[in-house]
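All protein chains but one are shown at their positions in the complex.
Per-chain numbering from 1; labels A, B and C assigned in written order.
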Amino acid sequence: MRGISWQGLAVAFGALGLLTSLQTSEDENPHARAPRDVSLVVTEGAWLRAPGADWFAQRAKAEPGRFTHDATAAGGAGGWVDSHGEYSLSEIEGEWAYWQWASAERLTDGRQDFVQFCSSCHGLNGDGYGRSGQHLRPTPRSFQQNKFKFTKVTADLPSDEALLSVIKRGLAGTPMLPWDLSDVQLLDIIQYIKSLSPEESGWRDVYSQVGDAIEVTEDPWTDTKERAIVRGREIYHGAASCHLCHPGYVTNEELRVIRKDPEGTTYRENLTYPALKDSEYEVLGRATKVMPPDFTWHQMRAGTTTADLFQTIASGIKGTAMPQWKGAISDEDLWALAHYVENLIVSYKDQPAARSAFMGGLRVSGDNK
Amino acid sequence: MRTSFFALVLSSSVLTACGGGGEAPAPPPGGGPGSSSGTQAPANSGSGGAAQAAGPTAWSDSAGTATVSGSASFKGEAPAPVQIAMDSDPKCVEMNSDGVTDGSVLVDAAGGLQNVFVYVSNGTDAWTFTAPEEPVVLDQVGCNYTPRVVGMMTGQALRVKNSDPTVHNVHTYPRKNRASNVSQPAGSKALDIEMNRGEVLVAVKCDMHSWMQARVGIVDHPFFTVTAADGSFTLPKLPAGDYTISAEHEVFGKASKQTITIGDGEAQSISFEFSK
Amino acid sequence: MSSDHIHPEPTTFLRKHVFSIDHKVIAKQFLWFGLIWLGIGGIMAMMLRWQLANPGVPVPLIGGLLFPRTGGVIDPATYNTLFTMHGTIMIFLGLTPAMIGALGNWCIPLMIGARDMIFPTLNMLSFWAMFLGGAVGFYSLFVPLGATEVGWTGYPTLSTTVGAVGQGETLWAIAVFLIGASSIMGGINYITTVIRLRCPGMTWMRMPLTVWGLFLTSILNVLFIPVIGSAMIILVLDRVFGTSFYVPASIMSGGTGGDPILYQHLFWIFGHPEVYILILPAWGVVCDLLSFFARKPAFGYRTSVGAMVVVTVLSALVYGHHMFTTGLSAMLGESFMLLTMIISVPAEILFFNWLHTLWKGSLRLTTPMLFAMGVIFVFGLGGLTGIYCATIGTDIFLHDTYFIVGHFHLTMAASALFGTFGAIYFWFPKMFGRMMSERLGKLHFWLSFFPLVLVFCIMFISGYAGMPRRYYDHTSAEYLRPLQHLNVATTVSAFLLGVAQFIFVFNFIKSRWWGKTAPQNPWDVGTVDWTIATPVPHYNFKTIPVVRCGPHEFSNPVLGPDTDWIYQTEELPG
Partner (left out) sequence: MSMLSTSTPSFAFLRSRWLGCPLALMLTSTWALAQDKRWGPGEPASDYGYRFGELFWLITTLVSVAFALVVVLLIVPMLRDRARPGHRASFDHGKSLHDKRLTAVISIITFIVLDAWVLVIAMKDLREAYWAIPAAKDPQTYKVEVLAQQWAWSFRAAGVDGEFGTPDDILTTNELVVPKDRPVSFNLTSKDVIHSLFLPEMRMKKDLNPGAINLAWFKPVVEGEFSILCAELCGFAHYQMFGKLRVLEQGQFNEWEAEASQLASTAFDADDTEGHWAWDWQE
């Protein structure tokens, strides 16, 4: 075999192997979101907080065949099983709770998808500070903080469904897109980002709970939209006092009438503009501020239908000044608010002439600028 | 695409082998703190120590006879109280017609610092404590929290009331516990907030009235207190032993810790000093 | 090695068929290799077209097997991988081996009367380097974090770890480097062989134009492949070792970091000549085939050679027209626009010569002839639309739209592919000793020709309407949604084109083993390769031939009325 450089071929193959193995070595490239300094393989599975027993009962009814109950699971305590894994019931400090097992294989899949698709903004470690996420307001979520804005649940932790719907439809007006990935991939990513929460916090916290879903109840105003808008306007500026953070959409006189304040009462400066608020979302250890939207101007992140608005108002926006309204005011009033806000969006957003006539009319009256 | 591209080539053998490993281990939350296997409930609440032979014993109130008292003071020139502008909500203005100053730093003429949370941060591991049934009450009166700083035991509820004729939202900022942010219009019933993990000085804020702030100190034993207007405090009913006592203020942060050794029936005095 | 240095024929299977140093075996290896990869690249193209016409619909038949995790749907990342690998495969692993590797290895020694390449071992190494490159490229599809998905142009910073975290991208760069190394080895070999091993009497101006095309291509290969090789090495350094040649340090200003535009310069200094690397052999083949089957001398042989030489020189000077929107200065932009316009002059000369060769000929419309004339048609279409792309004013709008896709597919893909097909149909009898079916061949041509023209002409329309290339789903943007009917039409044509290729596959396989035995010279052509027996003996020529006339002495009146051709080794009467 004279002439064939077997040694040469061996060296070429060796160099090739060396190069590819180097890509997962420890040294760090300061310029890039190189995956070299972090392992792509998750070696341990994780128990993550799952929704409560009611949720399983509901789901089992809504999607027959999705869940099967296994009485022998978890040492006889019983549990549910579906294609995504096993949900086990366990007692912790006197309280029974469901936990979902995310296997190491599944988290590895999720990890790789996360690094490939999400890390440009959310950072390799899920700290919300990837190269594309820098200088961005609102900031990309840090999954180490495990706070999520649009949860559609009462308590802090959203269900997989809620997270899935946010990822699939995106957040309007931000770089968070509607992601065209399959449910399998997205659910793997979701399990992975849940596993990023620190011990004793969020998804790995025994005291946390996956909130009860805020169901879209029946709209009591379907035939009486006009009255809903009037009622919503009263709630907005009255009982709920939305104008404390969002703009007020009435003149000072009207506000006095709605709030039954005496003549001569004055309200906050720049009443027809929103007021900047604190948020819990941190960048480089500093909490950023958030802007409550002006419904006639800003884009709604999580949908503009009445039902979307109902859910958003009811569940609040977690980690920001927007509280949960479910329970604080009645569902009927929540629907009225949703109708009122929807009406503001439909009538004035992106319609400069109509909007300037409307807002200008509020401002001529004097002290609310 | 990624690993599954042309998975035809790989799937039948490799992935099946991998997939086999995906089954969950039998007992649930292996890693969860305080967990035990599903069938045997822990004898008592605690942090996983129930099985140990020489574990902590249940605390009885009569066991403690020692007292630590002292004071917290602020060194240096106290910041001048700032007038709060409440114009955003006329209802608040109405209730405080004389004007209100910011209550975050309250220093008396002698330098005594009010609203310092003082607690035993180490030395109580030998006992387990049961939280009292009755909740700790935090009221919203005149667009301010009363009291401004409260302490409570883990497992105890924080009951937030709204006595104002206006709407508030109760926004807690814990690091280790569940966060919550719920609105509370005028006339709503009280909210019970659970925080089950020891955490000193959890902020409670109202986003609608940006000046409204309170602090909650949560510890897993009853040895905590808040300094009075002159900066004094008393920690009664301590059993004999070695303790680390800490103090934290919402603006000035932690003072340096004090370690003491105290015998039955003794009374000792310590002091904490804060500065900017 | 001198031309009369003859080794004994190899005896082992390994030396005979795998690690052979015989140029004829290597040519066949390259041919099979190239055809298989053309098939893979073609299937990828079909999947791309499927997705574009039916966004988000599972790929029928193979989808469930290839993409189980998405239920057979091509997800956007996979889509990016597919078009990246389609481009890379078609250029580097399909056309390069099938055109330059197979054709060069087969034609150069046989047509210039040599016994083998001048460096047979280098020749073998060239094939195995390309094989290794192909293997690495294929392997890159399976690595963690995904295959390359940044386009065959691989622009940083998308192709650095900023934009592509997958190891597939690193492997892609290594694969391109290896394939480049193979091309350089081949190029050195071809150039030296043509210079040193021409048989007596084979002067430069008596060489068949096929050899001229391959010779000039090799020069471009040797000059410009090293540029992309270095670009790829730098890319690998950036990706693996954390250097920052291409990655700027800060977002707002360059700072001390690198510059992604550096790569674009390097890439297109190679990339534009690459177009001519692929098209020059096809041009050479077309010049020859038109003459062979029009039974007429190639019109203006010298001007054709001159035009090809001028194209070779100019090809390096026009690359900037790929970068009109990257922020080139006005001076550079205008210079490149002017130079690009100038390069059309030699192409016009070639067209003139081709059409003149056909004029008043005696056309035998065999399959190779049809493909040669097809090249004139599709290259005419592609070349003329180049004027839109060369003009900055229109290119601003058309840049990175389907117009460009249509343009470059017609010029370098369709033309080179038709040239390759013509060459395969033409040299198949000598290569394998059997005839390919003419009937199936003609069917293949016509069933390929119409859909092909349709595919890329519809792309001109959609590009003109503003449809950007490399979009996973054009229905997601409001502006593009009304254009979707064009996508569907393109896809239908593309599928017809795809299906037509099965005729070729069937014809090729069937003829290879069961075809009619070929006579020594089925086409009545006089070049030196047709003077020897079929199958070609080991070391080709028992005695080195002596050439006494040009390759295109067809219908020469001095030959008398009975015959219209003469072997190059024969003396013209009179």
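Just so it is clear, a residue touches a chain if its C-beta (ideal position, glycine included) is under 8 Å from a C-beta of that chain, and two chains touch if they have at least 3 such contacts.
As the structure is a prediction and not an experimental result, all values here were calculated from the model.
*Asks:* Among C:88, C:157 or C:183, choose the residue that contacts the chain missing from this document, as touch is defined above.
*Replies:* Candidates C:88, C:157 or C:183; residue touching the omitted chain: C:157.
*Asks:* In the whole complex, not just what's shown, which of C:77, C:145 or C:447 touches the removed chain?
*Replies:* From the options C:77, C:145 or C:447, the contact with the absent chain belongs to C:77.
*Asks:* Of C:348, C:438 or C:571, which residue touches the hidden chain?
*Replies:* Checking each option in C:348, C:438 or C:571, the one touching the absent chain turns out to be C:348.
*Asks:* With the missing chain put back, one of A:58, A:288 or A:304 would touch it. Which one?
*Replies:* Considering all chains, including the one not shown, the answer is A:288.
*Asks:* Since one chain has been left out of the picture, which residues of subunit A touch it in the full complex?
*Replies:* Answer for subunit A: residues 83-86, 103, 105-106, 109, 116-117, 120-121, 131-132, 134-137, 173-175, 177-180, 184, 187-188, 270, 273-276, 283-284, 286, 288-289, 291, 294, 297, 299, 350, 352-353, 356, 359 touch the chain left out.
*Asks:* May I ask you to list the residues on subunit C that touch the chain which is not drawn?
*Replies:* Here the touching residues of subunit C are 50, 53-54, 57-58, 60-61, 63-65, 68-69, 71-72, 76-77, 80, 149-151, 155-158, 162-164, 247-255, 257-261, 294-303, 325-327, 330, 333-334, 337-338, 341-342, 344-345, 348-349, 351-353, 355-356, 358-365, 373, 376-377, 380-381, 384-385, 387-388, 391-394, 396-397, 399-401, 461, 464-466, 468, 470-474, 476-486, 488-489, 491-492, 495, 552, 554-557, 561, 564.
What we mean here is this: only the chains that are shown with their structure count from here on.
*Asks:* Would you identify the chain whose C-alpha centroid lies closest to the centroid of all protein C-alpha atoms displayed?
*Replies:* It is chain A that sits nearest the middle.
*Asks:* If I count C-beta pairs in contact for every pair of chains, which pair wins?
*Replies:* Counting C-beta pairs in contact per chain pair, the top pair is A-B.
*Asks:* Need the most distant chain from subunit B, centre defined as the mean of C-alpha atoms.
*Replies:* C
*Asks:* What's the distance between the Cα centroids of subunit B and subunit C, rounded to whole Å?
*Replies:* About 72 Å separates the centre of subunit B from that of subunit C.
*Asks:* State, to the nearest whole Å, the distance from the C-alpha centre of subunit A to the C-alpha centre of subunit B.
*Replies:* Measuring from centre to centre gives 27 Å for this pair.
*Asks:* How many Å are there between the centre of subunit A and the centre of subunit C, using C-alpha atoms for each centre?
*Replies:* 50
*Asks:* So which bits of subunit C are touching at least two other chains?
*Replies:* 69-70, 75, 77, 144-146, 166 - these are the residues of subunit C that touch more than one other chain.
*Asks:* Which subunit B residues touch at least two other chains?
*Replies:* 2-3
*Asks:* Quick one: which bits of subunit A touch subunit C in the complex? Just the residue numbers, please.
*Replies:* Residue list for subunit A touching subunit C: 1, 3-5, 9, 12-13, 16, 19-20, 22-24, 27-36, 40, 112, 115-117, 119-120, 131, 134-135, 180-182, 184-185.
*Asks:* Looking at the complex, which residues from subunit C come into contact with subunit A?
*Replies:* Touch residues, subunit C against subunit A: 15, 19, 21, 56, 69-71, 73, 75-77, 120-121, 124-125, 128, 132, 136, 143-146, 160-163, 165-167, 170-171, 174, 178, 236, 239-242, 244, 247-249, 251, 257, 472-473.
*Asks:* Can you list the residues on subunit A that touch subunit B in the complex?
*Replies:* Contacts found on subunit A: 45-47, 74-77, 79, 85-86, 88-94, 99, 101, 103-106, 109, 112-113, 116, 147, 155-156, 199-201, 204-209, 239-241, 244-245, 259, 261, 265-269, 275, 277-278, 280, 316, 318-325, 327-329.
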